[in-house]
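A single protein chain has been removed from this complex, and every other one stays in its place.
Our next item is chain A:
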Amino acid sequence: MRITADREVCCAAGQCALIAPDLFDQSDEDGSVVLLDAQPDTGRLDVLREVVSRCPTGAIRLQEEPGA
């Protein structure tokens, strides 16, 4: 499982940092997403799906295929 976060697309709405503060933070400078862990435990899949659905700009992508 792999996460990518596109800082260009991000509008700094902070849904990711709100829902999963251990995986995402926001930069102090412009609030854009900072990925803290790109390959988290598969146990976090539900949380990550929620982050993806609530990110208002589609900046966060999740590759779920096993072994990725």
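The criterion applied here is as follows: a residue touches a chain if its C-beta (ideal position, glycine included) is under 8 Å from a C-beta of that chain, and two chains touch if they have at least 3 such contacts; residues count from 1.
The definition used in the following text is that contacts and distances are computed from a predicted model.
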Identity of the absent chain, which is to be given by its UniProt protein name, from "Cytochrome P450", "Chemotaxis protein CheW", "peptidoglycan glycosyltransferase" or "Sugar ABC transporter permease": "Cytochrome P450"
Positions on chain A where the hidden chain makes contact: 11-14, 17-18, 21, 25-32, 50, 53-54, 56-58
